[in-house]
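The other protein chains are all here in position, but one chain of the complex has been omitted.
We call the chains A and B, going by the order they appear; numbering starts again at 1 in every chain.
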Amino acid sequence: MTRLFRRLPPWLALLLPAIVILLVVVLVPLLLSLYSSFTPYRLTRPETLYKWIGEYNYVKVATDANFWWAFGRTVFLLTVALNLEMLLGLGLALLVNKVTWGQRGLRTIMMFPMMFSPILVGFQFKFIFNDNVGLVNNALQSLGITDQAIAWLVDGKLAMFAIIFAEVWMSTSVFAILILAGLFAIPRDPLEAAKVDGCTPWQSFRHISLPFLMPFIYIAMAIRSLDVARAYDIVQIMTNGGPARRTELLWTLIGRTGYVDAKMGLANAMGYISIFLAIFFTVYFFRKLNASRAALGYNA
Amino acid sequence: MASVSLSKIVKRYGKIEVVHGIDLDIAHNEFVVLVGPSGCGKSTTLRMIAGLEELSSGDIHIGEQRVNDLPPRDRNISMVFQNYALYPHMTVAENLGFSLKIANRPEAEIDKAVAEAAEILSLGELLERRPAELSGGQRQRVAMGRAIVRHPDVFLFDEPLSNLDAKLRAQMRIEIKKLHQRIKTTIVYVTHDQVEAMTLADRIVIMRDGHIEQQGTPLQVFENPANTFVATFIGSPPMNLLPATISGDARHIQLEDGTPLPVPERLQSGVTAGQSVIFGFRADNLMPEGHGLTLGSQTASFDLLINLSEPLGTETVLFGEIAGREIQAKMLNPRPVSMGETLRCQLDMSRAHLFDANTQLSLG
Partner (left out) sequence: MDINQQHRFRKYGLKLAHFLALFIAMSIICLPGLWVVLNSFRPTVEIMAKPPVWIPEKLSLDHYRAMFGAVGEGGVPVVRYFMNSLVISITSTVIAILIGIAGGYAFARYRFRGKSAIFVGFMVTRAVPGVALSLPLFIVFAKVGIIDTHFGLILAYVAMNVPFSIWLIDGFFRQVPRELAEAAEIDGCTRWQAFWKVEFPVAKAGIASAAIFAFLTSWNEYALASQLTRSVFSKTMPVGLLDFTSEFTINWGGMCALAVLMIIPALILTFIVQKHLISGLTFGGIKG
């Protein structure tokens, strides 16, 4: 065993533990779920795992309007949330970057939401948007803006808004922190050269800062694409996909199908689709990252 | 058309004052070099002219316009940075044309200006490259090209050659000088290298600790240094300085070991008997017999014990001792010199200097 280990090239020997654990805990189960997505497997009837039904589950998923709604809603949520997070993160980073005194403290505060458990964020905003005792309604009523209790989490559109708000609150800091690091890393010289070349502050930002920031924005996007599914926790707690499936996302649908309805095979088929979605985003942003890096002439 | 005038400009960072009220008038088309050791405030001064640093007090005028609070873009200046500050994500052509593009000039005009700058600095081949693909000297030329494209009123150079190797530096020095002859613009140039300062400047401004120590043409500051700092800073090797006193009859300079030397004629009115002074002379004026320049009217002779010699080809720098202090001398048309050899040397007293020992100021 040791001799075999020694004969491997050192890089492979070093990577082996990582490869083994990912193989065992991620890849093999995923292969199993790939297989089970071709069976009518139900948790309650184990023997169904051995019945091959071909692409039946996939056909069923593909023709299920609820699934496509959830899929569309997930893509919508991700698009809106990621773009908002990026813009707000950029704004926040620029604000903090200008601060000369107490910046370290602000930076730490800025990071806090990132360290909150998503489940906690879900509860926190469920509490805040609660129609009866929530902070938002209390404030609106005390200020006399409305005397009604607004049912934030019961109305479909408002619930979606509340979820996006929670999601953006939690994850904007990922962008803000990384973009701030990017701002620190911009060499001072090109910015000064741009000033002397006649740029207004906006032009300096647009033509000099932004190209330097792009790799950092893509790192943030890549990191976010690794954990977008954390939104599952938030939605699970805040609305559990309700009211009447108005906030159902791919992930909550999978959870419900697999565990509540116990249709594992079907849930796995949906799971595969969500996995491909995640992989697509991840690979896309890593590629973008490489391209933006090359544009700045960094490359190892 | 633009002159630059600084009056009583001060720069403070918090409580620390780094520039102490500098006055300087730079004429139109003049090439002024600010020179001094690092930390003397020369770059800060330049950056205040550029508008990259705010003034703590004082006024800056470019032409007739007071520019204290104007952002750099409203000053019509251009600047070459020490690290070139090229935009890494743009090609050479884009770098050159950037300032015009920002000003919304028509494309045809930009192309023409870029082509013209590329022609002047022979960058034609490189226009489509990115800065990462250029050598140090090429980057330097792009940085200069970017500055000339705008036809600014004032050119600012912030130690532009310090990142180049010695050979390239000499070459670029000549290019900058030619450039000035060709485009005729006011130039303010900052460097810590006195050779650059001497070779480029119409006028040298020597700075130390946020003050101007002396200003004048290169030859003026070389021949008549205002104080010991300028004397050692300008010229290579630095001027030899020996502590001494003026004899009772005010006719002689007595070195620490008692060696008497005649007070140079042109300085006789400036000294008083018993005064503590610093006696200064350049290595070029202390030469072994038969290996020197034509001497002036007044000379002194020494036997110099050679500790070390540095042959440079056309001349050899000799290290010896006078009155217990290490000094340097020069040997022209050199012959091999061995350590421990004693050479008879002539000192040209008419080119020697005296400084007051307390104020360090020249007595000339």
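Note that a residue touches a chain if its C-beta (ideal position, glycine included) is under 8 Å from a C-beta of that chain, and two chains touch if they have at least 3 such contacts.
Keep in mind it's a predicted model, so treat the numbers as computed, not measured.
Engineer: Out of A:66, A:146 or A:290, point to the residue that touches the absent chain in the complete complex.
Structural biologist: A:290
Engineer: If you put the missing chain back, which residues of chain A would it touch?
Structural biologist: 9-12, 14-15, 17-18, 21-22, 24-30, 32-33, 36, 91-92, 95-96, 98-99, 106-120, 123-128, 132-133, 135, 138, 141-142, 169, 173, 177-178, 180-182, 185, 215-216, 218-219, 222-223, 225-230, 232-233, 236, 251-252, 254-255, 258-259, 264, 267-268, 270-272, 274-275, 278-279, 281-283, 286, 289-290, 293, 298-300
Engineer: Write the list of chain B residues that the hidden chain touches.
Structural biologist: 66-71
In the analysis below, only the chains that are shown with their structure count from here on.
Engineer: When the C-alpha atoms of chain A and chain B are each averaged to a single point, how far apart are the two points in Å?
Structural biologist: 58
Engineer: Please name which positions on chain A make contact with chain B in the complex.
Structural biologist: 187, 189-190, 192-200, 203, 207-208, 211-212, 295-297
Engineer: Under the stated contact criterion, what part of chain B meets chain A in this complex?
Structural biologist: 50-52, 71-73, 77-79, 81-89, 98-99, 102-103, 130-133, 146, 150, 156
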